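One structure, as structure tokens, below. Some questions next.
With one protein chain held back, the other chains of the complex are shown just where they sit.
Chains here go by letter, A and B, matching the order in which they are written, and residues are numbered from 1 within each.
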Amino acid sequence: MARLVVEGLCKGWDFPVIDDLSFTVEEGEFFVVVGPSGIGKTTLLRLIAGLETPDRGRIDAGAREITKVPPYRRRVAMTFESYALYSHLSVYENIASPLRARKVDRATRDRQVHDVAQLLRIDHLLSRKPGEISGGQKQRTALGRTLVADPDIFLLDEPISHLDAKIRHELRSQFHTLEDLRRVATVYVTHDYAEALSLGDRIGVMGNGGKLVQIGQPRDLFERPATLTVAEHLGQPTINVIAAELAEDEGNLIVRAREGNLRFKVADRHKQVLKDLKTRELTLGLRPQHVRPLENGGAATSIAANVDIFEPLGSMGIMIADTGGVRITALTHPEKHYGSGEQVTLAVEEDRLHYFDAETGRNLIEAG
Amino acid sequence: MAHVALKNVNKIYGSGTRAVHAVQDLNLDVESGEFVALLGPSGCGKTSTLRMIVGLESISSGDIFFDDRRVSDLEPQDRNVAMAFETYALYPNFTVWENLAFPLEVRGVSEVEQRQRANEIAELLHITPILDQYPPNLSGGQQQRVSLGRALIRDPSVFILDEVMSHLDAHLKFQMLFDLKRLHRDLKRTMVYVTHDQVEALALADRVAVMSNAVLQQVGDRNTLYNRPANVFVADFIGEPPTNFFTVEPAQNGDSIKMIVTNADLTFALTEQTAAAVKVHGGNRFTVGIRPQNLHLDDKGDLQAEVLINEYLGERSILSVANSQAKFRALVSPDVTAGPHSSVRFSYDPADVLVFDEKTEALIV
Partner (left out) sequence: MVASDALSPPKAVEVTLADRWRYVRYLFIAFLALWLLFTLFPLYFMAITAFKSAAETNLTIPTFWPREWFPSNFAGVFAEPTNFDALIDSFIIASCNTMLALVLGSLAGYAFARFPRQAGGENLAFWILSNRMFPPVAILVPMFFLFDNTPWGTDSHLSLIILYLVFNLPLATWLMMVFFREAPRELEEAAYLDGWTPFKAFIKVTLPLVLPGMISVAMLCWIFAWNEYLFANLFVGTAVRTYTIVIPTFTHGSQTLWNLQMAFSLIAMIPPVTLFILLRRYMVRGLSLGVVKG
């Protein structure tokens, strides 16, 4: 049991993949690194596991520096995106592998393998080979193999991204309730922001150039993104991004789109910061869930728009509407159908708008 | 564009005791210009069905028609079907332009016309800037667009899209969904889209055909599948998170029937209509299903439960809750902060309560 400290970690080949990364994962904490694929998340895990050697920086597990310790002596367990199950061994032997490596006696090994298999509901598959079980079961076997290892640090690489929706929900609940996972430091890597929000005690958003753009609790990240990149990466459909500028209207501070005639009142809680800005131009972020079509129109701050396209998804509908120059995505009720070209009135929750610096993308309000 | 009809189509692999019935008595009509999705878990027979439509797989019995033409015995190249593959299947040594134009070149279309059509398609799919590049240098999303473009450039009777988005990142996938939907709206082609991902199917298709265990379970639009699922499988498979199910016993109370959950202190009321149907159906054990989004947090609600997990997902939260032995989920606003061990109450609209036969698992209406 130990906390994981990563300090100034660098790794690159022809170009930097991990650039001066520092973070701490407390004992018992579930830390999720989220970012688009190919951004270096897996490299980060491989560095922590010892499968790659860092160019610079150090990694500590508790009081022990493990930067130069070979992987088989690090007491780190990792699941691979490809599961990496031993195809020639049974499910039992796959799970038992870490125990055999530590020469745990037969009785203890038997008991531990069966316990973890029962927990993951694969106990009826123990004699099968990995080629004979489904994707979800393979994932559980891989997870079982890491769970019995009793490591200091858990590393999980996209463990559920490739599974069906139903199994994904089930495994997500399991990650919430598995006590082994909640007892040690866990680093979980995914490209799926929903997984990140759901599972993470804290989340690190990885951006271009191998840096962590923001680290924080799920709600903080989603509701108070530090940069436009974070806001764009978390949330589906993606946050509406509108090039806008500040203006005065009858003594009130307003913000309006640079093209078209979209305009919003600035909420009181945003006024102070925005008033003091040197520049008038900024980037406006508007989450689709904070836009909704009004049933009978005509509220004071409503926007007239034409439906461009509407898609009913499972539990929500998505509407893309043209507000005269600016297209806005809105989350709607899935069962009310909107035809292409239909006129709608949209209402926006103005105090939930996000204001970003037009050039740097920094959040103007939250970053202070 | 053609109307596609499958009549009593069967596919049996192998023979004798080792025969596998992969598709069983499938009847499906795809109207001219319609977008139909074939949805089901892996191994449900959707890929066999698709391969039979294309002609890559022979039909064990039954027939397939494109308009009035019986195509069951025709070779794939004689059926005039265009297909986009899961693996893109682009020619790596051809540029994007050459890849797009290839189906035209094979058919002896003049180079001038090839150019013109390729440019149109490229415009439609936003791949004009990459026309001169080679596929290995493109991102997954771009390759997928080229692959779609190559299928679209011809003027076939029907388009088949096979799991074309399964390799794309969530964000890219979302964008492709809208582009594909626009494409269909503009082109008005008959399309059959095969996928295991219900979000794709529901978003794109005019109608979704749900398959499981070689059998077509139900065909319908989103609202039908959501509100009137034909059976437990459809109710469970369609919807994210999946439908909550309870084993219940009915209790007659005057004219109305209440459904009492056997392993928890929960009771569901039914609409008069459903109650009547249940009465006609008879029986003393049923399965009740209610969708997570149809459970509403409400202090005066009838359903009490203890929170196990509050999954914050940004746009929404999923509450996993329990009442004695019964566990279920509810979709709530992301602003809800009820944590583990807190007690919550839900209300629901009796119209949203689905009742299934416990044995046959068919919806009772």
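Just so we're on the same page, a residue touches a chain if its C-beta (ideal position, glycine included) is under 8 Å from a C-beta of that chain, and two chains touch if they have at least 3 such contacts.
Here the structure is a predicted model, which means the values were calculated and not measured.
Of the candidate positions A:24, A:67, A:97 or A:217, contact with the unshown chain belongs to A:97. Among A:145, A:202 or A:354, only A:145 touches the chain left out of the display.
Mapped onto chain A, the footprint of the missing chain covers residues 49-51, 70-74, 76-78, 80, 82-89, 97-98, 101-102, 130-131, 135, 138, 145, 149, 162.
Here is the rule we use: only the chains that are shown with their structure count from here on.
If you check the complex, the residues on chain A that touch chain B are 36-37, 164-166, 169, 172-173, 176-177, 191-194, 197-198, 218-219, 222, 233-238, 287-289, 309, 311-316, 318, 320, 331, 334-335, 340. If you check the complex, the residues on chain B that touch chain A are 41, 169-171, 174, 177-178, 181-182, 185, 196-199, 202-204, 222-223, 226-227, 236-242, 291-293, 308-309, 311-316, 318, 320, 329, 331, 334.
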